[in-house]
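Of the protein chains in this complex, one is absent; all others appear in place.
Coming up: chain A.
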Amino acid sequence: MEPTRLIAELKQIVGVTGVVTDPDALMTYDADGCVMDTHAPHVVVLPTSTEQVSAIVRLAAQHDVPVVPRGAGTGLSGGATPMHGGIIIGTSRMSQILELDLPNGRVLVQPGVINWELTQYLTLSGYHFAPDPSSQKACTIGGNIANNSGGPHCLKYGVTTNHVLGVEMVLADGSVIWTGDGTPDCAGYDLTGVINGSEGTFGIVTATWLRLTRLPEAIRVVLALYPTIAGATSTVSQVIARGLLPAALEIMDRLAIKAVNTMYRLGMPDEAGALLIVEVDGVTDGLDELLNDIVAICWSNGALDVRPARTPAEQVRVWSARKNAFGAMGRLAPTYHLVDTVVPRTRLPKMMEEVAQIAQELNLPVANVFHAGDGNLHPIILFDRRDPDQNERALQAVNRMMLISIEQGGVISGEHGIGVEKQEFMPYLFNQDDLAAMAALHQGFDPEGRFNPGKIFPKTQNARDLAEQRHSMAFADRDVA
């Protein structure tokens, strides 16, 4: 690479203001929301169009430098951290909503559109984009797609991948593909499906057709407080057994309740050990009876307090406890690390015990906020990063939680992705053959490893080597006895 020439050429593509080279500015791109591993890029480029992205990627190929796509940088697994330097392509200027097509329930957007802006834009349309990560006020659609992000309502509505109809992607040679436009069941492999969750390692998404979901006619929410988590989790099982999949089932534990309670004065009783939110939606008919049933189930499971919310205003208030949970953690400790792991739903109580045990043994406070309906835990380890000893213990806690999660039949990430945070855990979940199959798919998109290198696969095993080994062994290791 010849840095000065590269930068001059980049400026020709996007203009002077679209290229960031100031070292202090570059430092702000050295990580996403996961600060365990940091590395600054050589340069950040902020294109506005697909053509510009394509030209940048072609240039990167000529200079043989890595390209790392970046949305808002709210990722929590180091996905947007340029582990090998190179060019960050930031999508902040690709933030246009291009076309709304309600008859086909779809919207065409650029990747830099903020999830919340799209939500706002759709307010009056009667439709919404269902994925609602807690970071929605900041995170981008491109980041949502790359991480296949979820949110509280994905219990009923599914995660990002269930709402992406097609993407435009710039590949490593600068070519541009479109994987779909919403015409269903087209022949060929489901490229849209595999691009979701590929963490920016296949190419850069430069536009996308998203599926819109009709808003429900009615919504009912119940907030219930319990002395212990057990009451909340048994309520969850009974609500599901009632024969209706709720839109959301969220639980917070004592420490998390305390954090939001002090910060937002929500008036929760001190003895509350667990907070449960149940949301159901659909046509109005029958929903109030269902709400009453849920309230009764809550009481019969030992709730201390049950607050049904029928109006939108009440519902916003009820949800604010949950939506502000992460923000309130800053009240409890200088740093927190959010562990994203998921287990089969019935293993949640066991996981909670294990998490508490780990917290106690390592002497670290851990708050819990989780998607109880789909077994997705988010233990939040509270510590002070400046203290090396606490840092070390926090890392140990993460390790142990990951391994226990696998032991309990779970996986290592429910919605935040592998990135660099969890790449070394991949071999605990997948054997070499499993990883090699993933590597093979990767080779179909980005054979040279131009995009976001050093992610997902363990550090010592990049996708290309894995795929090559697989290929060469494919017909040699067969035991045709």
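Basically, a contact is a pair of C-beta atoms (placed from the backbone, for glycine too) under 8 Å apart; a residue touches a chain by one contact, two chains touch by 3 or more; residues count from 1.
Throughout what follows, contacts and distances are computed from a predicted model.
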Original post:
Given the options "Cell division ATP-binding protein FtsE", "Cytochrome P450", "Branched-chain amino acid ABC transporter permease" or "FAD-linked oxidase", which would UniProt use as the protein name of the unshown chain?
Top reply: "FAD-linked oxidase"
Original post:
Which of A:Asn162, A:Thr228 or A:Asn324 touches the chain that is not shown?
Top reply: A:Asn162
Subject >> Among A:Glu2, A:Asp22, A:Asp270 or A:Glu289, residue touching the chain not depicted >> reply: A:Glu289
Subject >> Given A:Val194, A:Ala356 or A:Leu395, the one touching the chain that is not displayed >> reply: A:Val194
Original post:
Please identify, in ascending order, the residues of chain A that touch the omitted chain?
Top reply: 103-105, 126, 147-148, 150, 154, 158-159, 161-162, 171, 177-179, 181-194, 196-198, 214-217, 237, 240-245, 282-287, 289-290, 342-346, 371, 374-376, 409-418, 422, 426, 429-431, 433-438, 440-445, 447, 456, 467, 471, 473-475, 477-480
